[in-house]
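Supplied in structure tokens, the structure appears directly below.
All protein chains but one are shown at their positions in the complex.
Order of writing sets the chain letters: A and B. Residues in each chain are counted from 1.
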Amino acid sequence: MIEIGLIVRALLRNKIGALLIALQIALTMTIMVNAIFMIQDRQSQMQRDSGLDEANTFYLTNTVFGKDYNLQAEMQTDLNIIRKTPGVIDAIQINAIPLSGGGWSMALQHEPGDDKDTIGSALYMVDDHAINTLGVELIAGSNFAPEDIEWRASGQSTWPSKTIITKAFAEQLYPDNWETALGKTFYISQNQPMQVIGIMKTLQAPWNGWGGVERSMLVPFQMESQSSYYFIRTESGRRDELMPIIEKTLAERNKERIIRRVTTLEETRKRSYRRHNATNKILTTVVITLTLITGFGIVGLAIFSINRRTKQIGTRRAIGATQWQIMRYFLVENFLISCVGVVIGIAGAIALNMWLVKTFNLTPIGFELIVFGAVALFIVGQLAVLYPAKKAALIPPATATRTV
Amino acid sequence: MLVMNNINKTFQTGNIQTHALNNFNLTVNEGDFVSVTGPSGSGKTTFLNIAGLLETYTSGEFTLDGKDVGQLNDNGRSRMRNEKIGFVFQGFNLIPDLNLFDNVDVPLRYRGFDAKERRRRIEENLERVGLASRMKHLPSQLSGGQQQRVAIARALATEPRFLLADEPTGNLDSQMAQGVMTLLEEINQQGTTIIMVTHDLELAMRASRTIQVKDGRVSELDVVAEKVSA
Partner (left out) sequence: MFNYYLRLARISILKHWGLSLLMILAIGLGIGATMTTVTVNYLMSANPIPHKSEQLYYVQLDSWDVNDPFDEGQNPPDQLTYTDSTNLMKAKKAFRQNVQAQAYAVIEPNDPEILPMIVNARANSADFFAMFDVPFIYGNAWSNQADDNKELVVVLNKETNEKIFGGKNSVGESIRIDGNVFQVVGVIDHWQPKPRFYDITTGAFNETEEIFVPFNLIAEEKVRRSGNTNCWKPSGDGFEAFLASECIWTQFWVELKTEQDKDDYLNFLNAYVEEQKQYGRFLRPIDNRLSTVTQWLENQEVVADDARMMMTMSFMFLVVCLLNTVGLLLAKFLGKAPEIGLRQALGASKSTLFFQYIIEAGCIGIAGGLLGLFFAFWGLIGIETLYGDYMQNLATLDFNMMLLAIAISFFATIIAGIYPTWRACKVQPSHQLKSQ
């Protein structure tokens, strides 16, 4: 428009003030864009489905200390009692809990031998009630039959011959077509065969930060173990009511063991992602505060810069400029400064992003986010300068003639 | 006491050279009340700035109290201003955030006097201009004439060799202007040298000697050989 050349020349005569605002805008954009980037990444991680019926499941730890404890009989009695409790859909014994941070993983391979490439997967020892208890969805094949379930002695090195795996695991085994995994055999502990009899849609591993978090396998093992988990699923809405009841029933039934850490899956998820959540909250605070500071900084500098030019502005009005034309001058001036700031900010945002991608192993930022950042900062700048520009427009033309 | 010999001051803006002062000569003796007058653009502002050591000159000699000013650096000029010159401005130029006591105090601080000495001088000079009772007030609480009086007190506090007044009554109505002029005359009678720059001829006549500046040069006004009685 008409005034741009004028504005630019005026700015060049007062470089430092303009540069300060441009740099602030640049840095704010760099931080803001990348903070949002990190928040989005964390958010998407936190929203991943674990495969479980999280709203209605909970678990507890059963630790045995009695001397002559019949592990097998007692565990079966425990499970029967839980399963028969009104309001309970099903229950199983299990060796680890998804998203809890602790568990078992094994290395599996296509062929037997001690020098083959392996794929890691989380391993859950369960019985034929698992699919019903966990709430996972079987999308191919079938469940274990009751006769498939074996007992595992402490330190036993042999494995059952059947397994149910997740789709993600099948995809790793057979990248071209995961469905062909059904019925195939792979090898555990270097040379023990295991056949895939079923494929689940989703079941996450215990470690949410692990690259293989979507790879899990169910193995038909009941554990003769002194310490294991009982995993319980209730009817909708009855979980909280049943948790203390089941805890009490089990504890009273047998005093030679300790029942503790009765936890819901929802609590487990919250704890699992606690750091993600915290980081997100902090980053959000940083973005908001930063924007406010830059905004107010622009307001402050603009007010000062306008005060210095009071006479000049009054003179312009005396010569015939309208209030809107005065306002427009400052809006355009701010826009030009923001342009410089945004350009530097884009470079800065990309540079910081490269560092973040390298440190955290993420996918690089998308173009949309950078555009969003740029637009956001233009808006912040214009909003910030609105009040000072309005004040400038209100300077009476009479100031042109005043001398004091 | 103040001797300017062939002072020249030229400004260079782009390709144009402006001669603000042209072989300007002036001698002021102790106890004089000299007014410097002339139309706008005549160079009297430049003269004022040079006499006040606020600007440097291009060539010539300027001796103040026997000392050659041309040799001084920025620090030296600051010290001279502080010790030898008292300024009185058209716009009073009091610091609005400070009260009268602190305003008069400013040059004394740069002089390095101790607290007791400063207090004595401030009280004495505010008394002299009749404003001792309002020591703790802010300038905004005073009239124009009173503010100028405070400025005069500030100028006198350092016991300068001369007062340099720039249109001292320019922002005052006629009644207040009278008051200030009377005060200046009193001070001069008590022995302080005054150099006053003004474009008001009537005001200029109240000095004992008038210099006219035109195109950067000096000419004494013959008309004012005798003082015009008020």
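Worth a mention:
As a working rule, a contact is a pair of C-beta atoms (placed from the backbone, for glycine too) under 8 Å apart; a residue touches a chain by one contact, two chains touch by 3 or more.
Predicted model only: the values in this text are computed from it and were never measured.
Shown chains touched by the missing chain in the whole complex: A, B. Remark: the omitted chain is touched by one listed residue; of A:Ala35, A:Leu218, A:Ile313 or A:Ile346 this is A:Ala35. Per the touch definition above, the residue from B:Phe33, B:Phe62 or B:Phe89 contacting the chain not shown is B:Phe89. Listed by residue number, the positions of subunit A touching the unshown chain are 16-17, 20-21, 23-24, 27-28, 30-31, 34-35, 38, 63, 65-67, 114-115, 118, 153-158, 189-190, 192, 226-227, 258, 260, 271, 274-275, 277-279, 281-283, 286, 289-290, 293-294, 296-297, 300-301, 303-305, 307-308, 355-356, 359-360, 403-404. Annotation for subunit B: contacts to the undisplayed chain at residues 45, 49, 52, 54-55, 74-75, 78-79, 81-83, 87, 89-91, 93, 95, 97-98, 106-107, 109-111, 154, 158, 166, 171.
Note that only the chains that are shown with their structure count from here on.
Rounded to whole angstrom units, the spacing between the C-alpha centres of subunit A and subunit B is 74.
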